[in-house]
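Each chain you see keeps its place in the complex, though not every chain is here.
Order of writing sets the chain letters: A and B. Residues in each chain are counted from 1.
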Amino acid sequence: MTFLPLRTVIYCLFLVGLWYGPVSAGVDREKLLTDSGVYGSFAVFALDDQWGKIDSSIRIARLATLKGVVEQHREHVAIDLYLLRGLSDHADVLFRIHAMELRDIQAFLLDLKSSQFGRHLKTAGIMHGLTKKPTYVPGFSEQTKADLMSPSEPGPKPYVIVIPVKKSAEWWGLDREKQAAMMQEHTVAALPYLKTVKRKLYHSTGLDDIDFITYFETSKLEDFHSLVLSLEKVKEFQYVRRLGHPTLLGVLQSVDEIIESLVQ
Amino acid sequence: MTFLPLRTVIYCLFLVGLWYGPVSAGVDREKLLTDSGVYGSFAVFALDDQWGKIDSSIRIARLATLKGVVEQHREHVAIDLYLLRGLSDHADVLFRIHAMELRDIQAFLLDLKSSQFGRHLKTAGIMHGLTKKPTYVPGFSEQTKADLMSPSEPGPKPYVIVIPVKKSAEWWGLDREKQAAMMQEHTVAALPYLKTVKRKLYHSTGLDDIDFITYFETSKLEDFHSLVLSLEKVKEFQYVRRLGHPTLLGVLQSVDEIIESLVQ
């Protein structure tokens, strides 16, 4: 435990951060996060054994390079950070990166890895997905369509859950009507939780050994638990595979909050 | 083997511990342990290779920081410690932490990890669950209901077993009556062991890659063995999955006992 006045230290760090020069306007983040045809990569890292053993002043200097790399790539990629430490046993940090081209994501991750901070990161996993236009099942009622479009409740949703899923070969072999009927049942089961649990879907087939990356944000984990329970009770779940131990649970944090968390 | 008068050393350690200031009244532990809607996290750690090689006086100093972190978080979380070392091959210590919010548990684990002691801990696993009101199967007789409410025999129950379970997709697809009938059979099979084996159930679906965390306390491991054997003979067991090598076996210890065990 550090009894140093941490806020002061962090404040200095931000000054150092400014040294990287004026932050560019950056990529159109809103567009990347809502458009289809966008690549979304999830890079999961664990800090190496050395991290906890180096001097905290060195840790501060190295974390400054994290801020530097993030700033440097803001023109091409939209970056979100999540603290997994203390909630997931997989790793310590998750980066979600959106870009129009996977090479831009690779360029960011290469620079991250070769930064002073990145040299302490051990890759626990990288998954890639693609956003696609939602295909509303034809049989949906107007009400359901409207419900699906209504935004979730405003306010912070700190908890983030990422569940990669694979669908069984049997699923892909089903005829389209059966699939559509099951997806309708699935969607209806999820409706009651749309207000408190925000969802985003990425298509991964071929880009990785999974078919989808499902991403959730919520402030009410109990609602999220109920949502998943509901989804497991519909027929479509018989075709869902989660391989290994894939669920990631963390909290959304700004770069500065992540730095404050990891500096200790 | 240390031939130092260990109790004396531990005594000094407690004085050091007092330095952390008067212990606050803390969270309502009883309420957290009995209420529904409470989060329970199980964090499993192994000591790193270095631990056994550092000087025992340094080990004592580092263990003092464990006591410090536990005291510091007593206001928001209820913490139980278990020694797995010598009984489980997974890890050395288990923390069971109850709180109203998962972020409070994360805050504790972050501080634990960044403490002088925590830097020697390698995370072997973290699982989260939620306590929910018991749903007595409608068909239960008044006698069964009464039996389920009767407390287990008083006296220490040092042995603790944690078995995370997943239920098959097939189970979740069954209609509710079939599930209820099977859960009734399951409950009846467990009744004879309620007196010597204390049970607690956590719901995990979505929060982790499992559906339930089942927690047991007993002083009679043979009874626990017979209980599990009985539960494996009822129909519901056909739908139970234990993934990998998940069973944890340990003994409940106070912070001071854990310190005494690990200082050697």
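Note that a residue touches a chain if its C-beta (ideal position, glycine included) is under 8 Å from a C-beta of that chain, and two chains touch if they have at least 3 such contacts.
Note that the structure is predicted; figures quoted are calculated from it, not measured.
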| item | value |
| --- | --- |
| Oligomeric state of the whole complex, in copies, if 2 are shown | 5 |
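Everything that follows uses one rule, which is that only the chains that are shown with their structure count from here on.
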| item | value |
| --- | --- |
| Averaged-CA centre spacing for the pair chain B and chain A, given as whole angstrom | 29 |
| Residues of chain B that touch chain A when the two form their complex | 37, 39, 44, 48, 65, 68-69, 102-103, 105-111, 113-116, 118-119, 123-126, 128, 130, 169-170, 172-173, 203, 205-209, 243-244 |
| Chain A to chain B touching residues, read off their complex | 1-2, 49, 52-53, 83, 85-89, 158-159, 161, 163, 221-222, 224-225, 227-229, 232-233, 235, 237-238, 240, 242, 244-247, 249, 251, 261, 264 |
